[in-house]
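Certain chains of the assembly are absent from this excerpt, and the rest are unmoved.
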């Protein structure tokens, strides 16, 4: 059964209730904010004709940052999906790299200009290269987990996708194999309510995406994906358990796609304005900031300081990236095959 | 006069056909809202449950269309981008293509799978692919790839009426780029018929889809240089119109085959081989091919994308060499 985790109503709260250090909480806010501001700037650059395409994670930052922070950086593997800018920032991607990726610059470590923006991949950071084809990464993650188990390495793999992507056959083949072999893989589904224009009920016959785990005897949980702390508190134990040999876990983070599907999409033709307005009130950034402020974890000034730091980083990254070299036309011919050195 | 774009040609034809035959229904991702390219705009409002949003699962879109067609309906499935048809390869190859063959025609599949294909749209590796070569090597499947709005209308109609599974390829780049007065333009109504779009005496350019347009403008340029190019629009890629291919090759003795798909194993090889086997004695020059380079898929950055894409200049240059041969 899927255990739902909602933030407990608290009287007088101290930092101890967060089960996170001040530094971790600060990081959370920083990464969520950085992801959002980068996405905002990217969209602006798209409108200015500087970037042909933007696909963003607005509304999913809490889910992404909370999940990524539960991992061992540089040791655990991640097979993310296109919205996971937040995940990549936590794992070490810089704002400048994010902008190189947006512009398809030669030095983008993800796709070197060969890949669309938001198609992540960074070998050293253990971020698996991804295609646009949804859910294929679930099998790659399962294969990495199998390999780690065969080598007896204490590695956990986290792979993510949207709720719509759980309808693909590869979803079934991944969870089935991972369950049979009790592999250390976390299937992290960011349920943002839509698959482009299709609302969740058009592809999900059960109440929760997490319920899909039942057919495999896989443990699962549903968590409020707008609450970064709750996400961390849910993913962390699942990761630790997987590392101890406890097998796979399916986690559904309930969040919302605050923006259109991509810079090419007009969501007004299928999404009720009222629904959007309701969710905007639950924006993970305002929610987090309001909470740590009212709980007195951080004085307003510190948070403002983070805001300024992020704004500066984003401004610098955009300007810097635009001046970086484009790929050469002939680079289109490189690395079709890997040569043995 | 009705001048329309390619996307309007597709949408209006779907509308007219659905009005004509209530066995026709649409199945695909986001088709109720009109689809990402708006090819089905307004059809859900008009035809209700006959326009069905599928879950995000291509094998099911094709496999379910197979079942519905076997039952007697006329599914017109949409694969959002041709690049995503690959997980449905098994249902098309192992099942759809063999349905009539293995039952001696007792069962058959009047179904259409529409797929936007091709590059030059900043789509990167997974929104730019040419998939025609795979399905043109699949007897039992028909593959259609028009270039002009009028042909999109007449051949989409013909595909829907055909009792066999038809992969109907719509090049994304020309969806809104190419307009035509469809009432007064030539429209091929039969599958497996190519058209000599432009007559010419010096050499023959064979192309389809977006590349047909690039070939025509290359021919324009070359005409100014006194090189008279014949341009053939294949229209249907499987089964091929071998007769027209050979006739056009024999007419000039010099052939240039053009496609955007990567060179090795592309459809151009088959066309060249047909000519090399059956029009050998008419050839005055090597059969040239202009195609995308042998890389896995089209890169995203426009500099590399342009490098990958064949275009009028590259075609004209190759044609000049050939004419001079």
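Going in written order, the chains are labelled A and B, and every chain counts its residues from 1.
Please note the rule applied: a residue touches a chain if its C-beta (ideal position, glycine included) is under 8 Å from a C-beta of that chain, and two chains touch if they have at least 3 such contacts.
Since this is a predicted model, take the numbers as computed values, not measurements.
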Protein chain stoichiometry for the whole structure, using the labels that appear: A x2, B x2
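Convention: only the chains that are shown with their structure count from here on.
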Cα-centroid distance, chain A relative to chain B, in whole angstrom: 37
Residues of chain A that touch chain B when the two form their complex: 52-53, 104-105, 111, 113-117, 119, 131-134, 164-165, 167-170, 195-198, 202-203, 264-265, 269-270, 326-333, 336
Sites on chain B touched by chain A in the complex: 29-30, 32-34, 36, 53, 55-57, 59-60, 83-84, 86-87, 122-127, 293-296, 299-308
